[in-house]
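Below you'll find the structure I mean.
Only one protein chain is missing; all other protein chains are in place.
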Amino acid sequence: MRILIPLLAVVVLIAIGTVGGGGARYLFFVVLPYAGLAIFVLGIVYRVIHWARSPVPFRIPTSCGQQKSLPWIRSNNQENPHNMLGVIWRMILEVLFFRSLFRNTTTEIRQGPPRVLHNPDKWLWASSLLFHWSLLIILVRHFKYFVEPVPNWIIGLQNLDGFFQIGLPVLLLTDIVVVGALSYLVLRRLWEAKLRYISLPADYFALFLLLGITGSGIYLRYFDKSDITLAKQLGTGLLSFAPVVPEGLGATFGVHLFLVSILLAYIPLSKLVHMAGVFMSPTRNMVNNNRWERHVNPWDYPVTVHTYEEYEDEFRDVMKAAELPVEKD
Amino acid sequence: MSEKLKKPQELAQVEFKPAPQGWMDPTVEFRKGTWNYAAVPETLEYLDLPYPRKWQPTDDDWQLPDGWEQIILTGMRERLKKYRSFQVFMDCCVRCGACADKCHYFIGSGDPKNMPVLRAELLRSVYRNDFTTAGKILGSIAGGRKLTVGVLKEWFYYFYQCTECRRCSVFCPYGIDTAEITMMARELMNLVGLSIEWICTPLSNCFRTGNHLGIQPHGFKDSIEFAVDELEEITGIRVDAPINKKGAEILFIAPSADYFASPHYFTLLGYLALFHEIGLDYTWSSYASEGGNFGLFHSTEMIKRLNAKMYAEAKRLGVKWILGGECGHMWRVIHQYMNTLNGPADFLETPRSPITGTTFDHASSTKMVHITEFTADLIRNNKLNLDPSRNDHWRTTFHDSCNPARAMGLLEEPRYIIKSVCNNFFEMPENTIREQTFCCGSGAGLGTDENMEMRMRGGMPRANAVQFVHDEHDVNLLLCICAIDKATLSPLMEYWVPEVEVGGIHEMVGNALIMKGEKERDVDLRGQDLSGKTHADESPAGGSQEEVAANA
Partner (left out) sequence: MHDAGKVTIGLVIFLALVSAPFWYNLSSGRASYTPEVEYPKDAESCVRDSAYMAAHHMDLLDEWRDQVIRDGQRFEETPDGGRRECSLTNTCLGCHVSKEKFCDRCHLYMGVEPYCWECHIIPEEL
């Protein structure tokens, strides 16, 4: 059920996209993309502001390296930042290269005399890095459909992506990589008992949706080709607030665009909001300078404490008997 | 140790193959050896905490107050608004599973709800159900669960099977810190009077007497004096150990187990010897006679209520700065909470070593220095006359305590000291030390006898790494800088690697330290004969009830 429901949901979305691409074109090619984009932008902004409204009462970075203490001990500003530069560097590594995932290990218990082994495991790191980077490159590549004139660097990126010049239109590496990586991410959830256990319908839905998008995109590029200048007319029209709905874009295109609209809207409403959340994580984005710079908690309030006077009042006699100094005799 | 505990070989038969039907239906079995006794009502009453009552987790009826669901949900809303960490961590998890097999409790038990992601999901499912649009509409399809007694019982079981060690947060791509989530969950359970005895008794003790053990001032003085006598017997030197001395330069605060439990006690002897040798003008305090702070395992408010004593006492005694002893969670509180909660400590000065003249600028705001920072500086400046060969009967390894490692980054200071005072030092495998260190399995208030099976399971990854260096290098002493470690690693070693004992770094310092005018040392601080080349296998530190209890 956890797998079937999201699969069904994506199939239904594909069906809707197929029908919509043929029928209600203005709705599917203009209204829904705009709605998706609006929900995406406003949703992310809303979520970030919502997070920011909760203060960070304590400075709680996870220190993954040597602290800054004595001058002759080399501190690790990258894994345990002691200034803003360190934090920025840490965040760059985290966001662009998934530093923390790179540490991943797989635990195995070998029997006999029991041995707990922590085997390095870069599969999750590699597949998610490849997936995210491919998706980013694909997204950037797509701007050729949305802006005129096409900037040279986008063309350069596209040529790099098609470096091997296989087939016509040339095979883009990211197309292969993104599907491969996504498939791995799906398969590990199905294969590995631990992952199957923790996976929710939403986890599968996101992956199936992305597979639907990349799949329909690949189908459009290599199999169900159409006059792509029409797609660009739609794209530039949308991105200049002068939408035109050209004739001649087929059902597959409808599916592709519809799924993208859904994805855009889905991001801020779901776990996919991690794209913004990663920047807000207090264990990663804070300087570990607690002992030389005081962090203020905005909602700090006074609490009942047991004062020394109360303590001495209770124990004065025994303190005096033990010849411990007291404040009052 | 519980007689019913399985043999190590059997306990290690762990499979990471959770049942296929998933976790959405709350199920929990309070199996003997895997949970902690409920807090006794008197302690809650003493601390003015809500809903004190007599109950046990095995009871069918937990006598929850009317409207408990609302109390918890309201508490949750408040905390989502007060802690960005909580809010972001509830929203961001993608369930990638990177954290899953990083938790010592999962590795040792194979219980899938001990995967950090799932532990968080126990709470997150309620969050989704009551605080997100998708959850409100789609319910369980969106991963939402209604807060029921079953869910609450699950919370109690699994959030008291997390030691807040933060190892998972090292591996999480978003830095999601289960410690943070566990702290929130425990605060929520406190709201309806659910806590454990092992946390609340030390809390009320500490509130009243100044230390977790409930030792009154005269008892405290006796303990210190006893140590002074003992040190005299070993070294021939009678040291001064002032208590509540006004106008001393430095206030020294150590975890109370150091003066009451074994093997902590030998570390205490090390402190006393060191302070005497360098002529430190310092004082102990009976009012602030606890470095540890079980508030960390209870609630932010309790952290503050207990921690307040440190600055208050420093002010009353008129010291210049504070020196802190070997303790793990104590240093998380000092490093990440104290200054915010009870600072600024403007009445103190930036710590400066009176011996070397080194200014500890990195503590210029908290005004509190870790003893390994202090001692490392002494050694670096050649202020100590050391004979590391007096530790040659030990082949040592070092266990990074969770909090100094992952909530501070105190990694090199202790190693520098060990290498200066011991000739035989061997690191455990790299995935088990430094920021990836494994918990002792008994932190965060879970070091009870009734929880012994879970402790042995949770400690397995650590013990196994010790086993490795024992096999490879004949290691026979596991050093650490944490009072809970010293207390709980002892029975852990006895169970998994009985050939290895547990000690503190300043015990090693005390052994190696050549004191002016000392007599020929024929025994180490444990009273073990130094004339023989190898030490006796007799363990001075048993795991008896009192001793284990003493480290609360």
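Going by the order they are written in, the chains are A and B; count residues from 1 in each one.
Heads up, the rule we're going with is that a residue touches a chain if its C-beta (ideal position, glycine included) is under 8 Å from a C-beta of that chain, and two chains touch if they have at least 3 such contacts.
Only a predicted model underlies this, so the values are computations on that prediction, with no experimental measurement involved.
Trainee: What shown chains come into contact with the chain that's not displayed?
Mentor: A
Trainee: One chain is left out of this view; which of A:89, A:102, A:133 or A:146 touches it in the full complex?
Mentor: Reading the full complex, the residue touching the unseen chain is A:146.
Trainee: If the hidden chain were put back, which residues of subunit A would touch it?
Mentor: With respect to the unshown chain, the touching residues of subunit A are 40-41, 44-45, 48-49, 52-53, 55-57, 143-144, 146-151, 154-155, 158-159, 165, 167-170, 225-229, 232-233, 236-237, 239-242, 248, 276, 279-280, 295-298.
Everything that follows uses one rule, which is that only the chains that are shown with their structure count from here on.
Trainee: List the residues on subunit B that touch subunit A in their complex, please.
Mentor: 8-9, 12-14, 16-20, 22-23, 48, 80-89, 91-98, 100-102, 107, 112, 115, 117-118, 121, 133-134, 141-143, 166, 169-177, 180, 207-210, 216-218, 221-222, 243-246, 286-287, 300-301, 304-305, 308-309, 312-313, 316, 334-337, 339-341, 343-344, 358, 360-366, 368, 373, 376-377, 380, 405-413, 416, 429, 431-432, 434-436, 460-461, 464-465, 467-468
Trainee: Which positions of subunit A touch subunit B when the two form their complex?
Mentor: Answer in residue numbers: 2, 5, 47, 50-60, 62-70, 72-76, 79-80, 94, 98, 100-101, 103-107, 109, 111, 113-116, 118, 124, 128, 188, 192-203, 269-274, 277-278, 280-284, 288, 290-297, 299-300, 303-308, 311-312, 314-315, 318-319, 321-325.
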